[in-house]
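Structure, as structure tokens:
Removed: one protein chain of the complex. Kept in place: all other protein chains.
Presenting chain A:
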Amino acid sequence: MTDTMTAPPRKLLPSLPPATVRRPRYARRLIRNLLVALLVAVELAPLAWLLISSFKTQSEFVNDPAWSLPGRWDLNNYADAWTTGHVGLYIRNSLLASVPSLALTIVLGTAAGFALEVMIWRGRHQVLLVFLVGIMVPSQMILLPLFRVYFQSGLSGTMWPLIITYTAVGLPLTVFMMATYFRAVPREMFEAATLDGAGMLTAFWRIGFPVVRNAVLTVALVQFFFIWNDLLVSLTFTTDDELRTIQVGLLNFTGQYGETAYGPLFAAISINVVGALVLYLLINQRIIKGLTAGAVKG
């Protein structure tokens, strides 16, 4: 973080406003470091407090001040959250809902994006616009008819309502983003393939899909976080306790114990946060790069 300070003045000076250069260098460094420290503290202090608190006992929650450390660092709260709190079951349910819908959204959405951007036919711009509407219309608009259909067709006691709804809700953005990515691929690639005698289906499987592989990964991540973090759809369609996803389960968590079991509640939230952290450490470069590359630029 201090490498700019040791950089040769030749590189440093022209890119700094003269007014700032005139100020003593240590003062500038101090202001900068304080600013960054404050920012990092604001981002991380709540999370650190959450993790530390997840080890406290019930009496420590009631009697000790918020910043005190737990007396013992054992995993009792986590064990309680996992077994009595069913966090493990909720996570399994979330996986059962998100993996199939993610796969469906990506395959269907990428194929549609290809058909709308690479293939040439009348009305394709209109169809893309129709998909675009789906991005703006709030999900509340489709809940009631779907609830009725799922209920009357007997799908309500299964994972299908979630899988079907997540797939459909995820499609508009996926189609739109994939169409945008295909626009950046040189047309000649597909024209050459067709000259060599390949049909459009072959061109999609052998050229189209592999070429946008990185984009597929970015879109899949965006969709995964949307599905995993969703509350509205899962709250509406999981009427059965056994089918609750992690968000609904977490929301109803206090119900498992009554109002006062703070330790297991903090542990359950921490499991979510730590899980996200592990995933984030594996993929953060990819998200930030994808966001940087995919951002709408002028």
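Quick note on the criterion: a residue touches a chain if its C-beta (ideal position, glycine included) is under 8 Å from a C-beta of that chain, and two chains touch if they have at least 3 such contacts; residues count from 1.
In the analysis below, contacts and distances are computed from a predicted model.
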Absent chain [UniProt protein name; select from "Flagellar hook-associated protein 1", "Penicillin-binding protein 1B", "Cytochrome b/b6 domain-containing protein" or "Sugar ABC transporter permease"]: "Sugar ABC transporter permease"
Identified contact with the non-displayed chain, of A:Asn77, A:Thr167 or A:Gln223: A:Thr167
Absent-chain contact - pick from A:Val36, A:Leu69, A:Val99 or A:Met189: A:Val36
Residues belonging to chain A that touch the chain removed from view: 1-4, 14-15, 17-20, 32, 35-36, 39-40, 42-47, 49-50, 53, 61-67, 104, 108-109, 111-112, 114-116, 118-121, 127, 130-131, 134-146, 148, 151-152, 164-165, 167-169, 171-172, 175, 190-191, 194-195, 199-201, 204, 225, 228-232, 235-236, 246-247, 250-251, 253, 260, 262, 265-266, 269, 272-273, 276-277, 279-280, 284, 287-288, 291-293, 295-298
